[in-house]
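Shown here: the complex without one of its protein chains, the others still in place.
And now, chain A:
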Amino acid sequence: MTTQDILQKLPFAPPFLFVDGLDHIDSDKVQGHFTFREDMDCYKGHFKGYPVTPGVLLTEVMAQTGLVCLGIYLLGDEVLAENMTFGLTSTEIEFLRPVFPGEKVTVYAEKVYFRFGKLKCRVTLKNEAQQDVCSGTIAGMIISKPHE
């Protein structure tokens, strides 16, 4: 499966697609990047007069690459049933540095395990200066869509 195949299979669309591209993927790890555009809506309110990327969006960047992209890769040809989807099940993240509008961040995710439909990864987000922005552990699971 090519990185292009994976991006096409992503269940996200703007304004909530937080993967621009993948730099590397194998069954143990994935590396991907995203640039926070200056005109993103979140900066109008976070914070008033002082735009900083919200931690939840940094978490989302790590989850979309580390869990969903890697999850799609690990599933391979296995097709998810119509009523199944990805669910975020836990995050344990430390935030170390702010990310300002226009910055590009790179996700480094390493699989801890993928068993019984649950994927757990150690993740680190770095800025362009290769400084750690945030890091921790996230996990997600293939679940049935609750409202269907």
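Definition applied: contacts are C-beta pairs under 8 Å (C-beta built on N, C-alpha and C of every residue); 3 or more make two chains touch, one makes a residue touch a chain; residues count from 1.
Throughout what follows, contacts and distances are computed from a predicted model.
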In UniProt, out of "Sulfurtransferase TusA family protein", "Acyl carrier protein", "Carbohydrate ABC transporter permease" or "DNA-binding response regulator", the chain dropped from the view is recorded as "Acyl carrier protein"
Using the document's definition of touch, tell me which of A:Gln4, A:Thr35 or A:Ser90 contacts the absent chain. A:Ser90
For chain A, which positions touch the chain that isn't shown here? 87, 89-90, 113, 115-118, 139, 141
